[in-house]
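The complex appears here minus one protein chain, its other protein chains still in place.
All chains are identified by letter, namely A, B and C, in their written order; residue positions are counted from 1 within each chain.
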Amino acid sequence: MAIKTAEQYYESLKDLHPTAYILGQKVENVHEHPLIKHMTAAVARTYELENDPEGKKHLVTNSKLINEEVSRFVSFYESPDDLLAKVRMLKFIAQRIGGCYMRCTGMDGLNSVAIEVYNCDQKHGTKYWDRLMNFVKLVQSNDLVVFSGVTDVKGDRALRPSQQKDPDMYLHIVDKNNDGIVVRGAKIHQTGSLCAHWGLIIPTREMREADKDYAVCFAVPTDVEGLVHIYGRGTLESRAIEGCDLGNVEFSKFAPILIFNDVFVPWENVFLCGEHEYAGDMVRNFGNYHRHSHGGCKCGVGDILIGAAATAADYNGLPNVSHINNKLAEMLKVTEAIYGCSVAASVESTTTPSGIYNVDPVLSNTSKLYEGKELAEVIRMMVEIAGGMVADIPSDKDFANPEIGPWLHKYLKGVDNVSTEDRVRIFRLIEKLAFESRDIVSNIHGAGSPETHRMTILRNANIAAKKKLAKNLAGIKEE
Amino acid sequence: MAIKTAEQYYESLKDLHPTAYILGQKVENVHEHPLIKHMTAAVARTYELENDPEGKKHLVTNSKLINEEVSRFVSFYESPDDLLAKVRMLKFIAQRIGGCYMRCTGMDGLNSVAIEVYNCDQKHGTKYWDRLMNFVKLVQSNDLVVFSGVTDVKGDRALRPSQQKDPDMYLHIVDKNNDGIVVRGAKIHQTGSLCAHWGLIIPTREMREADKDYAVCFAVPTDVEGLVHIYGRGTLESRAIEGCDLGNVEFSKFAPILIFNDVFVPWENVFLCGEHEYAGDMVRNFGNYHRHSHGGCKCGVGDILIGAAATAADYNGLPNVSHINNKLAEMLKVTEAIYGCSVAASVESTTTPSGIYNVDPVLSNTSKLYEGKELAEVIRMMVEIAGGMVADIPSDKDFANPEIGPWLHKYLKGVDNVSTEDRVRIFRLIEKLAFESRDIVSNIHGAGSPETHRMTILRNANIAAKKKLAKNLAGIKEE
Amino acid sequence: MAIKTAEQYYESLKDLHPTAYILGQKVENVHEHPLIKHMTAAVARTYELENDPEGKKHLVTNSKLINEEVSRFVSFYESPDDLLAKVRMLKFIAQRIGGCYMRCTGMDGLNSVAIEVYNCDQKHGTKYWDRLMNFVKLVQSNDLVVFSGVTDVKGDRALRPSQQKDPDMYLHIVDKNNDGIVVRGAKIHQTGSLCAHWGLIIPTREMREADKDYAVCFAVPTDVEGLVHIYGRGTLESRAIEGCDLGNVEFSKFAPILIFNDVFVPWENVFLCGEHEYAGDMVRNFGNYHRHSHGGCKCGVGDILIGAAATAADYNGLPNVSHINNKLAEMLKVTEAIYGCSVAASVESTTTPSGIYNVDPVLSNTSKLYEGKELAEVIRMMVEIAGGMVADIPSDKDFANPEIGPWLHKYLKGVDNVSTEDRVRIFRLIEKLAFESRDIVSNIHGAGSPETHRMTILRNANIAAKKKLAKNLAGIKEE
Partner (left out) sequence: MAIKTAEQYYESLKDLHPTAYILGQKVENVHEHPLIKHMTAAVARTYELENDPEGKKHLVTNSKLINEEVSRFVSFYESPDDLLAKVRMLKFIAQRIGGCYMRCTGMDGLNSVAIEVYNCDQKHGTKYWDRLMNFVKLVQSNDLVVFSGVTDVKGDRALRPSQQKDPDMYLHIVDKNNDGIVVRGAKIHQTGSLCAHWGLIIPTREMREADKDYAVCFAVPTDVEGLVHIYGRGTLESRAIEGCDLGNVEFSKFAPILIFNDVFVPWENVFLCGEHEYAGDMVRNFGNYHRHSHGGCKCGVGDILIGAAATAADYNGLPNVSHINNKLAEMLKVTEAIYGCSVAASVESTTTPSGIYNVDPVLSNTSKLYEGKELAEVIRMMVEIAGGMVADIPSDKDFANPEIGPWLHKYLKGVDNVSTEDRVRIFRLIEKLAFESRDIVSNIHGAGSPETHRMTILRNANIAAKKKLAKNLAGIKEE
């Protein structure tokens, strides 16, 4: 059963009973809650695609570990081609979901952690690699969904973890015993945590000796005792709750804050515990991988932005207008650059002692910088092309009202051969694409903020070599 | 009573009984509806400011027409200084409201219409000027709120009004008799129509002979028989309905679609009726004036964007960071350019036969182009500075829940001297500023779309004169 | 003779005998040198315009000081209208010269210095104001050209003047006696120093107690003993030397480095001497004024960029193409914003104790930031519109060669009704506009660098007030 069906995925969720709160209410059967089910549907779609002839080419690979076909979402990046296949897979799926499907944080996290636990074992004689491989075998054999829990709440940003007034502002070890460790803290922006079976918890930054209790990496089931998921409110909840005006009729996103109230983790699931020098590289690996992932999925979402804008233009009666074509070309320019840099970051990847390949950090961060800065402009252009109706089209409920529905059908019609219903649908989709806060903010802050990307580029770009090249051409001799 | 108080404004609304539908429901006492009252509050705030010592300097002027102090919102632009005072007033108010307060469309509309009815009277011997002055006297004497209804639904954008399959896609005259005219059609994106006493209806584009029934301008009370306001759904309704997570705790915006079901207008309120050659100039005047208005109010909103971002940085513990300062300077650059070009468009305004001054169209459209393209980047920078919590901070309802509230208070704390409540408030405000669809789309499409602004700039920029200057310098002699 | 003619200006230069070196050669009669005369011609043009009916409206004003009509270039900014008139004048002239005409640094310098000597006299009981007024009377009565010498060579930028290893890296006082002072140092980028009668030397930065010998301001004739002008090489000298392929057939720019080899300055021409607390404000005033000046002249140059691009498009046979019109509109957007912000900086100017008006620093620096960043894009668009011939069109010498000239005339023809000569002329003008290094670098670094503009904006923008406005709207109470 290394490849699950969507039905099996849904079935598997029934065994999980996470503690969850949504908009102030404790919720049972959370996977069916209207604010959760659209993302669960997106995850389920990935399982469908694993079983689909075309999808399978993208989503399924072989595992040396269990000698079986497994989901690429739970596999290792063992070559540049694996990284390339990842980017293409994420684009392929995003074109079919139009947003997040929550399985790449786990994939990126497993690889990020594996590289460093290998290094740590080499230096410290720890046994993290074997533990991690056992965990991966479990995950691969059961085609599980794993989310990576990276971002701590961070308190005062100017202070390191050990300097915070409240020591819990970064997740840390509060106790250790023969059986395992106890951790406390909170991880925020945990996209899709309630659709996952397990969470892989990773330090959010580099740590020093003083911060060593914060240098901790481990896996927990999403319903482990002491773990509380609190729904993070975005902009468009009411639509899913009311069941209308959805825009994207099937899929959506959520991102809770997770509270770890002295959660116990048995040693077998602990992959770093105080070896602080690996914390920074773990999260830097994760950042680079995850920016690389965005290069795929955000280009796929970009195709939806472009397709939606072009459809709106058609429906408005402006199918082939020079300035609109110009904007579509500019939209393509940005989304293809985001994609192209991720492809190139795969091609220019390099191996690590663990055998896992690391993406080229300059190119993967370049991809993300374009996303962070330019994707907002792509979205703005979509809205510009679509026109003002994105702002304020009446609700499906108005259309359903017998007194005013007919007027709305009459007056909101565009070109002759397209129904008002379809025209409204495309405006609703554009509204969703432009105004769902978790998606839009993820373009900017997902996988780190633009300043982090700039620093990573600078740190990895070998400016010294470039200075030398320039001096050579200028005729400057260096002693 | 040429200057009303806020109380008098609220009182005056009680006499109005507009037909209104919100999210599928017919609504009585619509002015108190949670989705309407935040904008009514914004309008009321303008009345408060008319009666405030500092505010009065900006909001009150003298009317030659009624020889009294009147609200600048119902006055004519009789000098460059009047236009300058308008820009400064709008910035001043926007800084205090953080969004739309719905009284400038009426002000811009009255001036736009007046210029052309004067011209029309000169040519056609019509008596529109006197009718309009009578209407303005009523408005000034009672300090009324007037919205301008400009944007038609437009059907197939490639077709002119008279070419549409359904002749009602642009508002038009369906009947005329001794007493007045009967009109049918729909006007969309009617910001704040339910907070106004009257609407001034203006053609949405230039008209030709064949379109002359569409060349119609008139005023109607907002509760005239046959007029239906249907609430246009934006992104954040649920907040106002639930009464929490508001962001901007007092003020908000809405923009209905208005259906004119054979509405009767007596002649005394008709200001254009078939003289099609003035339709285009009316709406072009309006566009230029209203882009000029945006230069004021959007700079004021920009001050809020900048202030909110800087506050979030403080609360995060990053009060004086180089890259954040750089972004704040870039945000200022854009908002000040938007403002500066509107100021300049005032200074370089020119008079018309009516005595009313027209703004410089190149400068006012330049202001709006920066708004349309660059304000989105200002907002993106605000989100970048504020950080990921803009995306998904839990609800006030979660904070109120006794089980999880304490955890949220603990974990969402930033710097030591700021309460978690205040930190959450600033993120909510930023969410509102970044994701309220009607505000954001108005940056792009309000007062016409960027392509219109570009065309207006080109049409008014005298490229021929610039070619001549260039040829002179190149030594090219023209015969 | 408070208004000179061009002939009188040329005549007056004959009395000046500055020490000048050009490309390694000492040069006599420097004003007639091919690398100098094109800028002298630009200055002469300003005198012509002072005597031209249309030009006079812009260039001539009244002096309270000498009770006569004087050139606006040697007048004080005594009202917002004076500042507005300056911006309009500079645009008007730049449209006719297509580049620099070298008289605004003096105008801006005199005003900058005057404000602070007034302040200094108030505090220290010095008599600088009277001295300065005597100097200004001389300048006004004789309609002299004054350049302002601001930028020092600066040595190691990380060190203050008094910290430099070589104390001469900033100009300073090396001796004082009863008659006057002796100064040493170098000022670089001295646009048009050889076309001026006098130089007004101003500190380049704020100074502290330790730097007080560097806090010096004074005037000297351009041929004062010990002052050496060394021509700063730009990109296109060979054209002027060969007398062909000029592009701009009459006018050009140069910017020497000036070496002050122990130059003596009598007390009557010394306007600051050690009162270090005024040095910073002098140069800040100058920066703000000069950025304001750029808002005028660079918009005028922008009109040439736009006119040249539009002419090239005509000549190529592409007179009305959608994407070219779009680019022309974008070019206008930038140049009008630069202008508009300078106009607004005039309108929002404020008075100083001296009675001289200071421009609004946020708006004038915003104008310059757009110039520094966006004017490069305007130039790029000009080149994009014009096409590849800007890169490498053969020389006038090739056209003059009887063997190949006819082929070039044949093959470089564009549309039918335009001669090949004229087509080549417009490409040459565009080449000049795009590739004359002193002009282009001035867009970026003239009147300070973009980082300075950002810092100035931030320092003057009252971020604290904006935070307060944001907090009010968010419902945050401040104690």
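Please note the rule applied: a residue touches a chain if its C-beta (ideal position, glycine included) is under 8 Å from a C-beta of that chain, and two chains touch if they have at least 3 such contacts.
Computed from a predicted structure; not experimentally measured.
Q: Which of A:Ile22, A:Met89, A:Ile188 or A:Ile306 touches the chain that is not shown?
A: Checking each option in A:Ile22, A:Met89, A:Ile188 or A:Ile306, the one touching the absent chain turns out to be A:Ile306.
Q: With the missing chain put back, one of C:Asn51, C:Ser79, C:Thr351 or C:Ser437 would touch it. Which one?
A: C:Ser437
Q: For the full complex, which residue in C:Glu68, C:Asp81 or C:Asp156 touches the chain that was left out?
A: Checking each option in C:Glu68, C:Asp81 or C:Asp156, the one touching the absent chain turns out to be C:Asp156.
Q: Looking at the whole complex, which of A:Gln95, A:Ser162 or A:Asn261 touches the chain that is not displayed?
A: A:Gln95
Q: Using the document's contact rule, name the residues of chain A that touch the chain not shown here.
A: 84, 95-98, 247-251, 303-304, 306-308, 310-311, 314, 325-326, 328-330, 332-333, 336-337, 339-341, 343-345, 347-348, 362-363, 366-367, 369-370, 422, 425-426, 428-429, 454-455, 457-458, 461, 463, 465-476
Q: What residues on chain B make contact with the chain left out of this view?
A: Listed in rising order, the touching residues are 322-323, 326.
Q: Considering the whole complex rather than only what is displayed, give the residues of chain C touching the chain that is not shown.
A: Residues 21, 23-26, 151, 153, 155-159, 165-166, 168-169, 186, 188-189, 228, 230-238, 241, 245, 254-257, 259, 261, 316-318, 323, 372-373, 376-377, 380, 383-384, 387-395, 397-398, 400-401, 403-404, 407-408, 410-416, 431, 434-435, 437-438, 440-442, 444-446, 449-451 of chain C touch the chain absent from view.
Here is the rule we use: only the chains that are shown with their structure count from here on.
Q: So, what's the distance in Å between the C-alpha centres of chain C and chain A?
A: 52
Q: Could you put a whole-Å number on the gap between the CA centroids of chain A and chain B?
A: Between these chains, centre-to-centre, one finds 38 Å.
Q: What parts of chain A, by residue number, touch at least two of the other chains?
A: Residue numbers touching two or more other chains: 323.
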